[in-house]
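The complex appears here minus one protein chain, its other protein chains still in place.
Letters A and B mark the chains as written, and numbering starts fresh at 1 in each.
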Amino acid sequence: MLKKVSLTTQFNDVVNITDEIKKIVKESGIKEGVCHVYNPHSTAGLTSTSFWDPNGWLDLQDEICRLIPTRIDFKHQHDTPQDAAAHIKSSLLGISMSFIIDSGELLVGSSQGIFFLEFDGPRNRHYFVKVIAG
Amino acid sequence: MLKKVSLTTQFNDVVNITDEIKKIVKESGIKEGVCHVYNPHSTAGLTSTSFWDPNGWLDLQDEICRLIPTRIDFKHQHDTPQDAAAHIKSSLLGISMSFIIDSGELLVGSSQGIFFLEFDGPRNRHYFVKVIAG
Partner (left out) sequence: MLKKVSLTTQFNDVVNITDEIKKIVKESGIKEGVCHVYNPHSTAGLTSTSFWDPNGWLDLQDEICRLIPTRIDFKHQHDTPQDAAAHIKSSLLGISMSFIIDSGELLVGSSQGIFFLEFDGPRNRHYFVKVIAG
């Protein structure tokens, strides 16, 4: 089963997509298997971090922006510096995640959330969720 | 086949879990397929690096701690600074890995080890290994 999910992001956004993915897994009816989540945008990423405190999500973007500064002297000058940095952030954070499905539920830790990372924005975005029995 | 493996970690630990995962793949009896490894903790991660020299594992934690310092001025103040930094390290290093199974063996390079990264600790931890034929 393959689902395409749309979302709208803000600038340098961190969007909690955990509940959406849990819902898709439940609706699939698959009891044991794997769930693949995929982001098709080269200025966005996917990751997991603690979901309890939205302030922690701000720290995550702060740290990513500190590690890969939006400098004007990238060799890549075809896009904006924001985009040039975003391509590297996407590369570093990753664009796909794989989860285990156990007894019909997405297996995630009690503090783990799944997040869509926007490194540009605001933008209309989407991601894909594939659920496989096995 | 889904297995839950327990381990005890030290502070900022790097635990070699390669042999455990190889053993689970062998015991599954699956000849061709995929092996998913999943860490459910938001202050831990999973990665691969050379397994030959434990000093290299110390360098790995040193570099992760240098990249994401345990500073006291994170926006997230609900947990300790160690935890706030750990959530970001977990996000950056990743929490799941996928391996190919070929002729009944886990396909890994001759220098590659699989490691559980503890960004807090000492703690009782666990991770999941799912083996699928295909």
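One rule holds for everything that comes next: contacts are C-beta pairs under 8 Å (C-beta built on N, C-alpha and C of every residue); 3 or more make two chains touch, one makes a residue touch a chain.
Bear in mind that the values here come from a model prediction, so they are computed numbers and not experimental data.
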Of B:16, B:80 or B:112, the residue in touch with the unshown chain: B:112
Residue among B:29, B:56, B:104 or B:122 touching the omitted chain: B:56
Touch residues of subunit A, complete complex, unshown partner: 2, 34, 36, 38-43, 67-68, 74-79, 84, 87-88, 90-92, 94-96, 98, 128, 130, 132-134
Footprint left on subunit B by the chain that the document does not show: 32-34, 47-50, 52-53, 55-56, 58-60, 62-63, 67, 92-94, 97-100, 102, 107-112, 115, 134
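Keep this in mind: only the chains that are shown with their structure count from here on.
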Distance from the mean Cα position of subunit B to that of subunit A, given in whole angstrom: 20
